[in-house]
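The complex appears here minus one protein chain, its other protein chains still in place.
The first chain written gets the first letter, and so on, giving A, B and C; residue counts start at 1 in each chain.
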Amino acid sequence: MTAEPEVALDPASAPLPGPSSVGDAREQRVYVASQWQLMWWRFRKHKIAVVSGLVVIAFYAGVLGADFLAYADPDASEAQRSLMPPQRVYWFDGWRFGPYVYAVKGARDPQSFKRVYRADPSQKIPIRFFAEGFEYRVLGLIPTSRHLIGVDGGLDAGQTVFLLGTDVQGRDLWSRLMYGTRISLTIGLFGVTVSLVLGVVLGGLSGFYGGVADTVIQRTIEILRSIPTIPLWMGLAAALPREWSVLQVYFAITIIISLLGWTDLARVVRGRFLAMREEDFVVSARLVGCSQMRTIFVHMVPSFMSHIIAATTLALPAMIISETALSFLGLGLRPPAISWGVLLQQAQNVQTVAISPWLMLPAVPVIIAVMAFNFLGDGLRDAADPYGR
Amino acid sequence: MLAYIGRRAILAIFTVWAISVLAFAIIQLPPGDYVTSYIAQMASMGSVVSDEEAQNLRIQYGLGQPMYVQYLKWMRLIVQGNFGMSMEWRRPVTEVIGERLWLTVVVSVAALILTWVLGLPIGIYSAVRQYSVGDYVATFVGFIGLAVPNFLLALVLLYLGFVMFNAHIGGLFSPELQDAPWSAARVWDLLQHLPIPALILGLAGTAQQIRIMRANLLDELRKPYVVTARSKGLSEARVILKYPVRVALNPFASTIGYTLPYIVSGSIIVSVVLGLPTVGPLLLKALIAQDMFLAGTIVLLLGVMTVIGTLISDILLVWIDPRIRLEET
Amino acid sequence: MTDLGRTPRTRQRRSRIVMALGVGLLTTVLAAGALAQMAKSGLIGKLEGPEVVTDPAKFPKTFNEAPQLAALVKAGRLPAVAERVGQDPLVIKPLHEIGKYGGTWRGGFTGPADFWNGFRCCSGPDHLMFWDYTGDKAVPNIARGLEMQDGGRAWLLHLRRGMKWSDGKPFTADDFVFWFEDIYRNKDLVPTPSAAMAINGKQGTIEKVDTHTVRFKFPEPYFMLPDVLAGSTDLGGQWSAYRGLGGFAPAHYLKQFHPKYAGEAELDRKVKEAKFDSWVRMFLAKNDWALNPDLPVLSPWKTVTPINTPTWTLERNPYSVFVDTAGNQLPYIDRVVLTLGENLEVINLRAIAGEYDFQQRHIDLGKLPVFIENQAKGGYKVYLDPGDYGGDMIIKFNLNYDADPEIGKWFNTADFRRALALGIDRDQINETFWLGTGTPSSVVPADSNKYNPGPQYRKLWATLDVKKANEMLDKIGLAKKDAQGYRLRSDGKGRLRIEIMTLGGQFVQYTQISEMIREQWKKIGIDLTVQEVERSLALKRTAANEQQLGAWNNDGSEHLFTFPLHVFPFELAAVASSGPLYVKWFHSAGAQGKEPEPRMKELMEKWKKAFGVPEKERIQLGKEIWKIAAEEVYIIGVIGMGPASMGVRVVKNNMGNIPSRQYNSPDGKTPGISRPATFFYKK
Partner (left out) sequence: MACATRLIHMAAEPLLSVRNLKTYFTQDEGTVRAVDGVSLDMAPGATLGIVGESGCGKSITARSIMRIVDRPGRIVEGEVYFRRPSNPGGGKGQVVDLAKLEPNGLEMRSIRGAEIALIFQEPMSSFSPVHSVGNQIIEAIQLHQPLGRREARERAIEMLRRVGVSSPEERVNQLSYQLSGGLRQRAMIAMALSCEPTLLIADEPTTALDVTTQTQILELMRRLQQEDGMAIMLITHDLGVVAEMATDVVVMYLGRVVEQAPVDAIFHDPRHPYTRALLRSIPRIRSRTRERLTPIAGAVPHPYDRPTGCPFHPRCPDFMPGTCDRQAPSLRSVGDHHAVSCFLYE
C-alpha cells in the first residue's frame, strides 16, 4: 500500500499540504517517506510482531537453504540406528569451542524389545562446519556438497551425528525436517496467494456492485461453505489423476486447499465494502467520477488493507494446518514425499508418544511458524491501521 | 425486513437443493462405488467376491443406474422422510445417525461455549490494553491453541490421561454405560468424558475469537464516536462496552449461525483420534466405504444446518447493524 | 525354444540354485538362532492347544451347565442340559484344566466391516470339520464323522444325534438340503456357484440320506473335501452365510423369508416393513450371523446386540453342543462384549490400558515395546503367534503388465525378478518393522508346514547379494546406467522406473517398507517409485492390469490348496496381483485371458490336480508347487513367519487355558483354533 491514498482517504488526518497541492518535490519526498516511517514506527511498537517477522524471514531462508541446513540424505534409512534419540551435543572440547557428540552403539533389548543406544565416551565425533556431505544444487543451480554442519569423511563416515534423532527407519529427523519445511511453507505461500486474489476480487465485486453479482457470489460462497471440507477434500483429491507425480499432486492439493480457503476472505472484504459503500470519501470518489475499478482498488481496498492483512496472515497458518490435516487423512502429500504433514502423520501413533516422543518435534516448527505468522499479521495490521496515529 | 427474510428464505431453499446435488456429486467423485470398496475390503481380508456377485449387489443397491437416476431416487426417498439404508451398517440411515447426532451437538456446544467464554473477554482486554504485557500473554496463550496440530495434541492427551489418571481411553462413555439407558449416572459419566474433547475442539476457535475481537475492537476504538461518548462524561468502561465493543461484535453475529456445523465438520479428525461416537468419524468412514446414502445424508445435514445458520446470522446481522439493514431492505 | 537353447539355461539355473541352497542352509541356522533368542524373551512359546476327543469311550456320562442356565431349567423355561447337548456331544479336552463358569470377555472391533473379528473369536468354530491345534489335520467338528466313498467321488457326513440349533430346534440333514436347494442353487442369492462345491470346475450335489446323514456327491474324486470343510471356505460354516454360503442353514427359521415358502405378498410386506431394497437383501441380512440376533446358530456364543451397534455383544448358546471332558457344557465365559473403537490407535491404547481381556486382531506389532512396558500395569501378558505363511510381506510382479512393454518384458524375465529379490536387505526390514521378530524368507511356508519343500528353499533368492544382483542385471541387458547410477531402459527411453503399489493403514506398513526397499534398490541401480493408494482404487488397478509391483502378504498360503490366491494368480479381486489375465485364463480353462509361461502353467496344473488325489500325493504336489514358486520368484518374499498380521496377542493374566503359542492363520480362525469356548476366568 502506498502512502498517498491513506492520506487522501482520511479527512481527519490529511495534513497540509496534501500531495495534490503545491509544494516542492523535496518536501513531498520527505513527507511520503515519513508516512512509511510512521508505519514502520507503529509496527516497531509491536515487539513480538517484529520478532515474528524475523522468525518468518528465517523460515523462508530455511526454505531456500534446506539442502544446506540438512546434513544427511533425508531418505537414507538404516535399521541399526532406528529410533535413535536426539544426541547430546557437547560444545566445548576442553577449553576451546569445538562441538562434538559421542559415537553411539545401539541394539534391541530382547526383553523390552526397545532399541537402546549407549553413547561411547571414548569415541568423540567432532561436528565440522561447512563440511562435505551429499551433492545438491544451490537454488537448483550451482552444484555443491557443502553443508552447514557435518562430520569428517562426509557420506562414508561410519559414525555421524543426529541432532534430533532418527525415525523408525533410522532416517535423520533434522534433515527430514528441513525438507519438510521447504514443502509445507511453499504450499502455504502459494495457496494463500491464490485464495487472496480470489477473495479480494470476488468479495470486492460482490460488496461493491451488490445486486446480481453479490447474490451469485454469496450463494457460491454459502454453498461451498455448507459442504464440510473433508468430503470436498476427499472428493477432489480422489479426482486427481493417479499417475501424477508427487510434485503435481502437491500443487493440486494446494489449489484445492486455496479453492476452499478464499471464502472467508471474501466475506470479510464484502462486509467491509457494505459497511463502507456509503461512507463519504467513497461517495465523493464516485462523484469525482473515478472509474469503479479505481474506486475499489485505489480508494476502498487500501482503506481496509489492515483487514486483508489480518485475514491473510490468519489464512496462511490455516493453510499449513490444512496440509497437515490432509496428510493425516492420507489425502495430502504421501510418503515418500516429506512435509510437516507427512512427518506429523508418521508421529501420530501411540508408540511415538510413549517411547519415541522426539518424533513429535516437527510439531514445534509448525507451532512456531503458525504463531509467528499470526503475530506478524497483527503487527502489520496495527501498523497499517488508518486510525493508528 | 420481512420481505428480506422471505427473499433469503427462498434463496436458502435453492442453496439446499444445490448442496444436495453437489454433495451427491462429491460422493460419486472417487472412483468406484460401495460395492467396489466392499469387494476391496473382502479382498484385503482374503475372501473373494466374484464378478457376478458384485453385479448382483450393484443391482440390489441400484448402483447400476446412471447417476441422475440414483440422485432422483435418493431425492424421492428424502421427500418421503426416508433417507435410505446405510449399505455398510445395513440399518436405516436415520437410525445410524440418530444416536450420534445429539452427542455431536453436545460436544460441539461445549466447545463453542468454551470458545466464547475465553475468546471474547481476552480479545476485548488485549485490544483495550494494546501492547501491554497482558495483551501479549493473552494473545500468546490464545495462539498456542491455534498453532498446535490438534490431532497430535488429542493423541498425547489421550495417552497422558491413561498414564497419569488411568482415564478410560477415548469415547464419551465408559464401556459399562455404553448402551445403558439414560440415567443420572450416565449423564455424569458423559460429563466426565467431555472436558478433553471440548478443550481440544475449542482451542483453535478461541484463538480466532481473540484475534478477531482484538482486530475489530482496535478499529472501532479510534473512531470519533468513541471520543463523542467520552466527551459526554461517560465512564471509560461504559464508553468501551456500549459503543466500540457493541460494533465490534457484529462480525461475530455473522458467524454465530454456522459455527456449530462448522465445528462438527472441522472436528472430524480430532473426533476420530479421540474415538468419539459422533457424526464426524461416521462421515469419514462412510466416505471411505463410499456408503452413498449415509455419507450423502450427513453432508446434506451439515449443509442444511449451515444454510439455516447463515440465514439466522444474516438476519441477526441485519437486525443489529443498521448500516446493512439500510443496504438490504 | 530349441533344446540347444534350453540346456545351458537350465544348467545355469541349477548351478545357481545349488549355490543359493548353500547360502539358504547357512542363513536358516542363523534365523533359528534369532528365534531361540526371542523364545528367551518368553513372547513366543511352544505351539499348543485343546484337543477334540473322538473316542466315545472317553465321553463324559453326565453333564453340567452354567448356573444361569441351571436356573432356567429349574424354572422349566429350558430343557435339561443332557437333552440340549444330545447323544453325541462335541467333547473338547481343555488345554490346561477344567474351567469355571462366568465372566465377560471384553474386546474391541472397528465397525460393521470388522465381522472377521467376532467370527475368529466366537463364531464357533462351527465348521463341519475343523483343524486340530497344529493347523495341519482336519478333525470332525460339528459333524460327527466324514466317510469317503466311491474313491473320493462321494462323502458321507454323519451328524450328531440330538444336536440342536441355538433356538432348540433340531439340527438335521434337512438343513443341508434346504441350503443346497433353496439358497445355494438360487441364482438371486448365490449368483456364482462356489469353487468349494466343485472339483475341476464340475459342481457337486448334496443329498439327504437320513435325518443324521448327508451325502456330498461329486463327478470326480474330491480328496480335498475334508480340508475344504475345515477351512474358512464357502463350506466353512455359518460365517459365510451372509453371502448365502456355508454348507448348511437353519431351514425352519429362514423359510419365512424365502419366496418359495413365504409367498410373494407376505414377503413383500416384510421387505417394505424392514426398509430393505429387495427380498434378497433381507434374506441375506436375516441369515447374517453377526447382524441378526434371531438367527439360529450352532456356535458356542450367539449375537445378542448386532455388529452394527456401538457394542457387539454375544451370549452363551444354551444349546451349545460343545462340552469339556468333565461334561461341563461350553463355553465357560458367559458373554463376549466387543466395543466399537473408532480407530486403531484407540483400540491399541485400550488394550495397553488393560481394558480388553483378550485381543489379537488390530494389535499393532510396532507397539510391542509399549505393550510389554505396560504388562504389569494393565494386568495382561503379551504373546506372539508368528504365522506359518512365508510372507508377512510379499511383492508381486504383475506378469501381465503391458501398459509399458519394456517393463512387462523385464517382469517376465526370471533373472530380473531374482535380481530384485537379491537386492532387498531383509535383515534391515525385519529389524525395523518386525522388531526382529520375523524371518527373512522366500514365499515358502514354515518348515513345519506339511507342504514345505525343504529348508534350503527358505533363503532361495531371499538373501542380500548386491554384487550378484548387479551381475545378473548387467547380464540380462540392463548394463547401461545414467549419471545417478540408475539402470537405463533397453529401448533407450531413459531410466528404467518401476512402480510399487501399496496400501496404507494395514497391519503391515507396506508403504514405509517399500520406501526402505526403494533405498536398497538404489544399490542395484533400480529406480522404484512408491505409490500408496486407497483400497478400492488398488482393486480397480489390479483388475484393470495397471499395477506393476504390488505389496501385500501371503497370509493363508500355509493352506496352499484352500487359500491359493497368494501363490499364483487365482482371483481378479485382489489388492495385489501377479497377473489378472492369467486369472481369466485359469478360470475359463484357457478360453479367455493369456496363457501363462510354462512353469506358471505347470504350477497351476499341479494345484488343480491335487484336489483329486489322496493326501500323500497332494503333499508331494504341494512341495513341488512351492519349489516352483521359490525358484521362479513370481512373488518376492520379504519377511515371513512374522506376527505382524494378527500375531500379537494381549491376554489378561486371570484368563485360563490360554496357549502360549497358537497356530496363526485365517483358515484356523485364530484364536478360534484354540477353542475360545474353553477359555475361562480363574478369579
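Basically, a contact is a pair of C-beta atoms (placed from the backbone, for glycine too) under 8 Å apart; a residue touches a chain by one contact, two chains touch by 3 or more.
Not measured: the values here are computed from a predicted model.
Could you list which residues of chain B touch the chain missing from the display?
223-225, 227-236, 242-243, 246-247, 250, 320-323, 326
Following the convention adopted for this analysis, only the chains that are shown with their structure count from here on.
Make each chain a node and each touching pair an edge, then name the shape: line, ring, star, complete, other.
Drawn as a graph, the chains make a fully connected set, so complete.
Count the C-beta contact pairs for A-C and for A-B, then tell me which is higher.
Answer by contact count: A-B.
Mind checking the centre-to-centre distance between chain B and chain C? Centres are C-alpha means, answer in whole Å.
41
Could you state the distance in Å from the CA-based centre of chain A to that of chain C?
So the centroids are 48 Å from each other.
Using the touch definition from the top, which residues of chain B touch two or more other chains?
Residues 30-31, 155, 159, 273 of chain B touch two or more partner chains.
Using the touch rule from the top of the page, what residues of chain C touch 2 or more other chains?
Within chain C, the residues that touch at least two other chains are 345, 349, 352, 534, 537.
Help me check something: in the complex, which residues belonging to chain A touch chain C?
75-80, 82, 108, 110-114, 168-170, 238, 242, 330, 334-336, 346, 348-351, 354-355
Can you list the chain B residues touching chain A in their complex?
Listed in rising order, the residues of chain B that touch chain A are 11, 14-15, 18-19, 22-23, 25-27, 29-31, 130-131, 136, 139-140, 143-144, 146-149, 151-152, 155-156, 159, 207-208, 211, 214-215, 218-219, 221-224, 251, 254, 258, 261, 264-266, 268-269, 273, 283-284, 287, 295, 299, 302-304, 306-307, 310, 321, 323-324, 326-327.
In their shared complex, at which residues does chain C touch chain A?
Interface residues on the chain C side: 37-38, 40-41, 345, 348-349, 352, 364, 366-370, 372-373, 427-433, 435-436, 504-505, 511-512, 515-516, 518-519, 530-534, 537, 541.
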